[in-house]
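Every protein chain but one is kept in place in this view of the complex.
Labels for the chains are A, B and C, by order of writing; each one numbers its residues from 1.
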């Protein structure tokens, strides 16, 4: 696969200048996720009102930029807003390049549209989002969405 | 492989009219051998002076005829005569059809020359001979011969 | 008729071979099936164009190989109607699949003295010995259903009871051809909370098998008996059970994280696929499933039922032939074992081979089944989607020859 569309300027920007990086207190839920095939790791913390989402991790440009975008998109949202955005991002990533992203919903997240064409990298982009969902659940915030069923089957 | 050479008249004769079949007392050594791939079985008994070799078993024409020929050839021999004949028979069977049998030594055993060309049947022909060797060893008679090394490597 | 056996045969290169100057009559598919061009080609193309290791690389070849491997998993999941592809574990053969369950489930259930495992007297050694060894390791007791003179499982009341933890049964016997009626066994097992494994080595290749309709917990089958390559087998297991079971083989690709001090494990199926899996073989098995689907498993089964009916009728008229197993095509598959009066199976097989007819002789890796019928060995003719009635006739002519030599 050619690189067109993978390393968007927006992604490289978020990678080089991550937003909201670093683990902060207080928090109500925390989750640590690992990508077993490549060893990338991330820890995500959330407050119950989603007013802060903090994270730290080791990983490639895609997973790190994705965490930065997640922080931007979901911090300060309501649970149901967050659920909607989460669902849209997961759908984009699992769409094998066939899903048209909505900038209204996804903001900088639309830069990840190209990643969906690289099956080996989809997991990188999703790593922070999956960790976020677990952390939120532990904080008592339900951001699971209907896209989950398809995720299990993917 | 065509059947030419496998089912010699001599073999079918020994199969239909086995010599010395049936387990007899007294005996000093006994061995029970099984061919694990096909389930054929044989029990061989020997007296210490080799004056009697008795046997019983379940098996195909080749293994049964081979036991009958063994009885004929080895009963009443000295240990060293038996070792020589044993060695010649094993060499014939493992010769892939390249060994010329000596009728002086092998008598009716030369009819098994054709069996050597059927790798799947060589084990059938050898089954009674291997059981005999074990039974003899248990009776304190050493019929092992130099061909043994090659047998292990075959 | 929709099932065109001549067209099917044209796909199998080996069927144009001669054996000892006679056209090959391959009646040993229960031992291993032949492979169509489509399967052989799929593997060759994979090795020539897409070879890479799976689940490990971001490069193009690795991504292509991973997709091909996972696509195969998806095809096989659909073929047996698994709930998700994650319920499909690739092994090296049926035997490994059964051993995996014996080890991992045995450990998960913490089997102990007093617990019972139930099998039957018509099992293949691969569905006997792993359970004997599990009993040795844990002190559990092995029990078994016996077999009737007609070759049917005798459903003995109380054999499955409150002590029973696992029932593992052959779906279709590789010796008798019997297709076991799974319903009552599953019901009995469920009523006491026991788990059920089916050895589908002989059924998945020949009949539509739907794991959810069967209602069992695990099934095992093997690539080389279903038009696929050697070197690959399949374990299907219910996801919640697989997810609860500890790993069996350990190593690369089945881990979550490893330190020298300890290891955590990946979710199934990865947890049970240690090391580099049979990648090209999975591609070949996927192509085999495509081939079977294109014909339709109902049509395959129907064809084999017709061949079986013909063979049962024809063999019944051959003097001196004694059939083992059900004598009518109902509830049985295309695997016919028999004896020929006064002639050892080895000799029967040898003479048939001389006229190009390939049958299996011996104990068929099912010594207790042979023992049940009082013989050390049998001769077996087994059929598949490429078998014709002409080949049955060739078998019968071969048996005439057997009687001539040993008459």
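Here is the rule we use: contacts are C-beta pairs under 8 Å (C-beta built on N, C-alpha and C of every residue); 3 or more make two chains touch, one makes a residue touch a chain.
These numbers were taken from a predicted model, which means no experiment stands behind them.
Asker: Where does the absent chain make contact, in terms of the chains shown?
Answerer: Answer for the hidden chain's contacts among shown chains: A, B, C.
Asker: Which listed residue, C:5, C:40, C:83 or C:318, touches the chain dropped from view?
Answerer: C:40
Asker: Could you tell me which of C:222, C:337 or C:387 touches the chain that is not displayed?
Answerer: Only one listed residue reaches the unshown chain, and that is C:222.
Asker: From the listed residues C:140, C:189, C:214 or C:359, report the one that touches the chain absent from this view.
Answerer: Considering the complete complex, C:359 is the one touching the chain left out.
Asker: Over the whole complex, note the residues of subunit B touching the chain we left out.
Answerer: 1, 34, 36-37, 39, 118-121, 152-153
Asker: Contact with the hidden chain only, please: which subunit C residues?
Answerer: Given the touch definition above, subunit C has residues 13-14, 17, 19-20, 24, 26, 28, 31-32, 34-35, 40, 43-44, 47-49, 51-53, 56-62, 92-96, 98-99, 121, 124-130, 132-133, 142, 144, 222, 224, 229-233, 247, 249-255, 257-260, 262-263, 274-281, 346, 349-350, 352-353, 358-362, 365, 367-368, 371 touching the missing chain.
Asker: Suppose we count only contacts with the excluded chain; which residues of subunit A make the list?
Answerer: 1-3, 6-7, 12, 37-41, 58-62, 64, 118, 121, 124
Heads up, the rule we're going with is that only the chains that are shown with their structure count from here on.
Asker: Would you identify the chain whose Cα-based centre sits farthest away from the centre of subunit C?
Answerer: Between subunit C and every other chain, the largest centroid distance is to A.
Asker: Averaged over CA atoms, how far is the centre of subunit A from the centre of subunit B? Could you give it in whole Å?
Answerer: About 75 Å, centre to centre.
Asker: Give me the residue numbers in subunit A that touch at least two other chains, ranges are fine.
Answerer: none
Asker: Which positions in subunit C touch two or more other chains at once?
Answerer: none
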